[in-house]
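Yeah, one chain of the complex is gone here, protein chain that is, but the others are all in their spots.
Read from first to last, the chains carry the letters A, B and C; within each, the first residue is number 1.
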Amino acid sequence: MVKVGIIGSTGYAGAELVRILLNHPDAKIVWYGSRSYKDEPYASVYGSMFELVDDKCLDDDMDKLAEAADVIFTATPQGYCAGKVSEGLLQRAKVVDISADFRIKDAARYEAWYGIHHPTPEFLPEAVYGLPELFREKLSGARLVANPGCFPTCSILTIFPWVKAGFIDPDSVIIDAKSGTSGAGRGAKVQNLFCEVNENIKAYGVATHRHTPEIEDQLAIAAGRPVTVQFTPHLVPMNRGILVTAYAKLLRPVTKEEGKELLDSFYKNEKFVRVLPPGLPAETRRVKGSNYADVGFIIDERTGRLVLTGAIDNVVKGAAGQAVQNMNIIFGLPEDEGLNMVPEIF
Amino acid sequence: MVKVGIIGSTGYAGAELVRILLNHPDAKIVWYGSRSYKDEPYASVYGSMFELVDDKCLDDDMDKLAEAADVIFTATPQGYCAGKVSEGLLQRAKVVDISADFRIKDAARYEAWYGIHHPTPEFLPEAVYGLPELFREKLSGARLVANPGCFPTCSILTIFPWVKAGFIDPDSVIIDAKSGTSGAGRGAKVQNLFCEVNENIKAYGVATHRHTPEIEDQLAIAAGRPVTVQFTPHLVPMNRGILVTAYAKLLRPVTKEEGKELLDSFYKNEKFVRVLPPGLPAETRRVKGSNYADVGFIIDERTGRLVLTGAIDNVVKGAAGQAVQNMNIIFGLPEDEGLNMVPEIF
Amino acid sequence: MVKVGIIGSTGYAGAELVRILLNHPDAKIVWYGSRSYKDEPYASVYGSMFELVDDKCLDDDMDKLAEAADVIFTATPQGYCAGKVSEGLLQRAKVVDISADFRIKDAARYEAWYGIHHPTPEFLPEAVYGLPELFREKLSGARLVANPGCFPTCSILTIFPWVKAGFIDPDSVIIDAKSGTSGAGRGAKVQNLFCEVNENIKAYGVATHRHTPEIEDQLAIAAGRPVTVQFTPHLVPMNRGILVTAYAKLLRPVTKEEGKELLDSFYKNEKFVRVLPPGLPAETRRVKGSNYADVGFIIDERTGRLVLTGAIDNVVKGAAGQAVQNMNIIFGLPEDEGLNMVPEIF
Partner (left out) sequence: MVKVGIIGSTGYAGAELVRILLNHPDAKIVWYGSRSYKDEPYASVYGSMFELVDDKCLDDDMDKLAEAADVIFTATPQGYCAGKVSEGLLQRAKVVDISADFRIKDAARYEAWYGIHHPTPEFLPEAVYGLPELFREKLSGARLVANPGCFPTCSILTIFPWVKAGFIDPDSVIIDAKSGTSGAGRGAKVQNLFCEVNENIKAYGVATHRHTPEIEDQLAIAAGRPVTVQFTPHLVPMNRGILVTAYAKLLRPVTKEEGKELLDSFYKNEKFVRVLPPGLPAETRRVKGSNYADVGFIIDERTGRLVLTGAIDNVVKGAAGQAVQNMNIIFGLPEDEGLNMVPEIF
C-alpha cells in the first residue's frame, strides 16, 4: 500500500487526485495538505467527499510529510516545489510535482518564461518528464517526476509522432488549444466567476503562454533539433477538457493509410492513447472523466496541411490521472490501476 | 436631460444600469462611481462598453455627486446608502437605492434580518417602495426610492393580486425561487467560480433569506394583516433570470376564467407585466434582457392549491430596469423610456 | 458472470448502464439493443466507448435476448416492457424495467396518468418496486423489478422517513423538484436543443406530471393511508442531477437532534444514502456521477414547516445505477459492486 501525501489537496488538481486515489486499490492518502483550509474537514471543502473522507486538512510541512508518505504530490503554485525539494527529502519520499518547476531542463529558459527564480536547478537533470507514453523507462524508480502541463500533454501526444516521423515541418506547427475553466484553478478571481466565463470564449496568453517552451522542448526531442511553435490557448465555458487543434505543413504528400499506420504503430502499446479513424476530429466529451487521450488527424490536400486534433480531460490525463499513472510506474504497480474510469456519456 | 450618478457602477446591477442608460434619450450618466476601480477606464472593466463609454471610474463621494447629478443610484452593499443619506443630500438630488436599506419600514425588523444597525431610520417613512405597479402615485416626485429586491419583485407581482382578492390563504404561501448567478454579484468568491456553479443546483438561505420580510411586508398590504411566508431561493447555472414557483391553498374553488380575469384586471394598465394564459408556466428565457415580468397560474383541483409562476430578468426588472422605471416616474418622463428592450430569443 | 442484455442501450439511461457495467466485475453485456442504430457500432453512437465497446447495436428481439442474457434491462418508452413480458420470458431471464410500466400497482391508476392501456396487469402484483433502501428483501430473487423513476427515487428517499415517523402531515407535502436535461431523454426535439434549454429555467407538467402517483403510492405505504402530494418538476440547464426541495407542515415541534436521529436510524445500514448535517441543503454536484442520494432537512420554527432537500444523479441513482444495484441484489452479488464511483468534484 503506497502512502500518499498531497500538498494543495483542495485545489482542483489536488481534489481530483483525492477522487481517483479513493478508488485505488494500492494507495492510501495519509496527508491532505491545504494551507487555506488547515484544520477544516476535507469534506466541508468538497461536499462530494462527505462520508468518504473523514480527515481534516493539514498544513504543508514537507518534512513531516516525507516521514508519513511514500510519495508526495505537489499540486501547488509554481516555485513551491522547487523551493522545498532536497536530497534529504528525495531520499525519504518520491515527489511527483504537478507544478511546472521541473518540466523545463534549462533553468534560464524556465526563469525567462515564468518570471521567477529557480532555487534548485541542481535537481533538473534528475527530474523525469512524466509523460509515460514517451518516457516510461525513465520513470520506473524515479525520485522526482515533473508531471506535464495539461496543454503540453495534449499537444505533445497529438503532434509528437508526426514530427518524429518527419512528415511535418515542426516550425510550421500552430497549436490552437481550448480549455475548460477548471484549468484556471480554484483561486477567487473575478475573471473566473460564473457570469464572466459563461457565454463567452476568448484567447489568452497569446504569444506568451508558459506552456509554450514545454511543448517546444518535447517536440525538439522528436525533431532532433530546436523547434519553435505557435501556441494559443482559449477559455471555454465548460468545466473540464482540453481540445487541441494543430496545423502543420506536410513535408510530402501523406495518405490516410500512412497516417493511421504511423499513429497505430507509435501508440500500439498505449492503453491511454486512442487513435481515431482518419477524418474524425477529437471531442473533449469523449474522454471526459477518464485518463484517455484521443488523437486524430485530417489531411487537407487542398492546402497541403495536416490538421491534428487531440482531446484529454485536463484534470485527469492533464493533471491528477497522469500523476497517478506516474506513481503507478514509479512503484511498479500496474500502470492503469485506479485509472480505469470509462469516459462519461455527458 | 436627467444627470445620473451611479455608486457601484462596476457591480452587475450598476453595469446593467449603464447599459440601459446609454440608450435612454433623456438621461446622461455623469458619474461612474467605483471604489474598486477608481481612476481606471470604465471600458477596461466592462469590455462591452469599449468606445461607448470613455469615462474613468470615480470614487464614491456622495456630496460631490449630489452637485453633479439629478439622481443618484446606489448599487451598493447594505448599509452604505443608509449611512450617507441626509436631508441636505435629498434636497440636492433624488436617490434610488438599489440596496435593501429602505425597503423595510420597521428598522428593528431590518436589523434583525440583516444583522446590521440602521443609522438613519428617520428616512424610512419617506422612502417609497419602488414597485411602480403597486405604488406609482407615491413615486411621482419622490426623493428617496427603495428599489425592490429581485426575488421580492418577482414574488410580489406573482402573488399580490391573489392575496388582495382573497382567493388564497396568505400564510399558506410557499415560494420556491430560482435565480441566475448574477444575483450573487461580482465579488471574487470561490463559491461563485464557474466550476463551482456550473452543473449544479442548490438551495441557499433556507428559512433565513433576507428577502423574506420584504415579501411578507408587501403581501401584508394585500392581506390587510401580517403575513408569514415560506421562501427558499436556489442558485441556477445561468447568468440571468429569476423564476418563482409559488404554492398556496385556495380559500374557495376558482375557475381558470376567474383567475385570468383577476390578473387581467389587476394588471390592465401595466405594460411591463404580461399575464400568461391559464396553465402556461412562466420561463425566464421569455423575459431575458427585458423589463417584463411574466405571471401565470395553474389551478390544481386535485390538491386544492394554486400554483403560481413568475419570471423576470433579475438584473433588469429585478434591479437596473426597475430603477430606471422609477427614475422615469420621479422625473415625469414616459415610464417605459429606455426600457423597450424586446426579450431575447435565447 | 451475469450476462446482461439492454433494450434501449443508446438512450441516456441505457448508455449509462453500459458505462457502469463496463467496470462491473461480475457482469458482462451480451446484447446492445437499439432499434434506431441497429447494425451500427455502439461506439459510433457514443464516442466515449471507442475501443471499449466493439459490439454493434442489435434489434430488440426480447425472445432471443432471453436466451442470451440472464437479465434484461428495458430502458424503453412506457408500454414497451408491459407489451413484451410473459411467464415464458420471466422463466428464462430476469427483467429490470427502467420504464414506468410496473411501478404503479393499480393498472387503472397507471392508465389514467399515463394515458395508455396496460396490456399485462397480471404481472403487477409480482413486480417489485426497486428501491432497495425500502424493499431490499423482496428484491432478492425477484423476476420482475420496476426500477423507480428519477424524481420518485429522490423524493421518496428524502420524505419517506418523516412520514413514516409521523412527524409531518403527508397531505401537506409540496415537492418542488429540479432536473438536469438528461432527464428529457435523447429524442430529437426542438425543446431540448441546446439554445432552447441553456440560460433558461421553467416548470413543466405542473399538476399533471406522471411521477406524482408513483410518489404518492410509496408515501402512502409510509403513512398507512392514501396520500395526495403536490409535485412540480423544473428543467435546469445542466446535464445531470435532480434536486428535490420539499415542504411539509410539522405535526409537532421537532428538534434538530430528533430529526438527525430519525434519519440516521432510518438509513443506518444504507451505504448509498448520506444523511447531511441539520441545516445543510443538498446539492446535485455533491452526488454527480455517483449512486449516492444525499438527504437533508431544515426546521423552520418561524413557519412551523420542515424543509427537506435531497439530491441524486438522475442517470445513476435515478436510473442506471439503481438498476445495477437491483441486479446485484437479485443475483446475490455485493450490492455496491460496480457502483463505487466517487462523486465528481465538478
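As a working rule, a contact is a pair of C-beta atoms (placed from the backbone, for glycine too) under 8 Å apart; a residue touches a chain by one contact, two chains touch by 3 or more.
For clarity, every value in this text was computed on a predicted model and none was experimentally measured.
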Worksheet, complete the sentence: Only one of B:Lys84, B:Arg103 or B:Arg286 touches the unshown chain, namely B:Arg286
Worksheet item: Which residue, B:Glu133, B:Glu199 or B:Asp300, contacts the hidden chain when the whole complex is considered?
Response: B:Glu199
Item to complete: Determine which one of C:Thr74, C:Thr153, C:Thr181 or C:Thr245 touches the chain that has been left out.
Response: C:Thr181
Worksheet entry | Contact residue for the chain not shown (choose from A:Ala69, A:Cys195, A:Val254 or A:Val295) | A:Cys195
Response to the item:
Per the touch rule stated above, chain A touches the missing chain via residues 174, 176, 178, 180, 195-196, 198-204, 206-207, 228-230, 232, 234, 236-241, 243, 245, 247, 279, 281-285, 288, 298-300, 302-303, 305, 307, 309, 346
Practice prompt. Would you write out the residues of chain C that touch the absent chain, in ascending order?
Written response: 12, 181-182, 186, 188-190, 192-199, 237-239
Worksheet entry | chain B, residues in touch with the chain not shown (by the definition above) | 12, 15-16, 19, 22-23, 46-52, 182, 199, 239-240, 274, 276, 283, 285-290, 294, 340-346
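By definition in this document, only the chains that are shown with their structure count from here on.
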Worksheet item: Same residues or different residues: which describes how chain B and chain C meet, taking over half shared numbers as same?
Response: same
Item to complete: Round to the nearest whole Å and give the separation of the Cα centres of chain A and chain C.
Response: 36
Discussion item. Suppose each chain is reduced to the average of its Cα coordinates; what separation in Å results between chain A and chain B?
Written reply: 45
Practice prompt. Can you check how far apart chain B and chain C are, centre to centre, with Cα atoms defining each centre and the answer in Å?
Written response: 38
Worksheet item: Among the residues of chain C, which ones contact at least 2 other chains?
Response: 199, 239-240, 283, 285, 288, 346
